[in-house]
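A single protein chain has been omitted; all remaining protein chains appear in their positions.
Our next item is subunit A:
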């Protein structure tokens, strides 16, 4: 059943294709991956930050050894495929012959070397791979002279990178202005000024005549007679598809290897993708269409019917401090109009090209914040005649009064593209954030936004900031523990997405490094599993801390405390008598009133626990869960029943809430308070959920705390009736159960997801109803008195020693 797939070239396109392929059919392929470079896939777009020193190579590796190993991919890195034998379906390399059922050619492109004298001298490099980058880094000593031939995207990134390392850099460009394919002359001029300001010499209309040098490169001679001294020459004049292997195999090749919309070459068993292909007379150099090809090819190989359609792409330059943006067709032509905005003082230039009332091109320099907004209009072909007067001012003007720097992002519609490389729109990112993603790393993992060239990272962060609200922060992604590299949030997501319903399943599928976890991850996993799969998962007592395993709070001397539930802090003579009797019978050293309005019996021996529970059970008392990451107490005041100021029956509401919520497990402890009037005698405003009754209803606040941090609750919603107050509280607790990281109190969780998001969820009737339904379902399993279950003789045994050797030992 498994098919043999041979892939020639481990670049970004084939890497993405393999990911999609194995996502679709994890067991379907036996893959051999050849790469002429002696390494696996890394983010080639990120070579510029490596060159400039802003990143290291390790940071741009996209697929490490572990990735290939985990998927059983045979890696033949550093081994060049020399021939394809189509008749026998094998590829030939130094290591011998490798048979294939399907072959994918992803050889990418080779730098174009201009045929001038001296091009083979040592010290002449291109800018294509890590070796080139390292050569440039090595040559970029302060004071060293470097010449870059080619003032396009790649050449300028090379120039800026070497200049950042202190080299004296000259750019020689054949055309009249820099980046002529992406920029018009005005923007090219501004770019040249910016580069010159940082010490880079730019020579336009410069044709290279020869590269001079005896044993290695020494200078570059131009047609006009100019000579520039050079310790290193980087040739970045363009690329051409690397097609030799396909030509030799007699596949159809034009400029690139010709493929159909299914990425199939003229041999039905052989496919190609990436910079080496030609489709409908087009070549592809930007990453976005390559990723589209990767998706299509993976689908086709897995038997799907996807088809590739080239889409428009936009360009940005990854040179820190040079903001330029270009999209669409911006050439002058009859019937086209242009709108130009210049601010010479600030070095800003914007030009829009309009044809038939539609925006067809945009070039911007200096301020590119609105780039994506314009790009969206170009792609959609929106009629702009109505807004033509103000169009150039972008979404800020279109949307009215907006001075907030986030306004431009806020104004983008959900379908606006944020990440061009991966084709991720704003709506998809917002959806991921609402699904619990709280930082860039999670968004990258979930949506791939900003995961390639990274120029949209700032935009993605702005979307994050907008969606999360004021609480946005940049938390460092911490793995759960040493057993895994995954964060709590990632594990929560994967448990749901992959339907992992047992601890061994989580540890196996998510690649835990230990056999059975550790004391940090196991309690967290146990909670996530029982919260997400209440009917399927069986609670694992051995993964709980002693207090939750024994349902009592361990004290410093190894004894335990016993706290029976007192609903809403209300008790009676019969219960008090039972507590007093138990205190005497079991020699309880201390009886104390807790801060949560109940009574604590401290210093009970472990083996007495089942018996004292049985006695308390007999008087109708159940566990108060004073030891759990779960619902603790609901503190109340006497409310309208007795108090002359009380506006509602706060005691009754507190009892009703406690009866609904008790027994539920939560990421951390949950304490509630209900006060009968704004005088707030129940101190409700420092609880996880605090309800303050007023004449007109119930003010529900959340996210209070009075522990290591003291926090006042924030207003969530107002309820008109007691029933609604209970519904809102239940829905909030369930939302917290479903989304929070283990050991985050609600206030910490709300700070991450934003109160507005929480409120939107609870306020939406359908979402609220779903939350309540899932909470009640879980309660059917978990709302059981743990004392009653453990007071039975067979269970009680476990609280005693398994054997008693004290008599023998004493003999």
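Going forward, a contact is a pair of C-beta atoms (placed from the backbone, for glycine too) under 8 Å apart; a residue touches a chain by one contact, two chains touch by 3 or more; residues count from 1.
Everything that follows uses one rule, which is that contacts and distances are computed from a predicted model.
Peer 1: What name does the UniProt record list for the absent chain among "tRNA-(Guanine-N1)-methyltransferase", "Sugar ABC transporter ATPase", "2-oxopent-4-enoate hydratase" or "Iron complex transport system permease protein"?
Peer 2: "tRNA-(Guanine-N1)-methyltransferase"
Peer 1: For the chain left out of this view, which of A:519, A:765 or A:793 touches it?
Peer 2: Hidden-chain contact among the options goes to A:519.
Peer 1: Given the full complex, what residues of subunit A touch the hidden partner chain?
Peer 2: These residues of subunit A touch the chain that is not shown: 514-519, 522-523, 541-546, 549-550, 554, 556-558, 606, 798, 801-806, 808-810.
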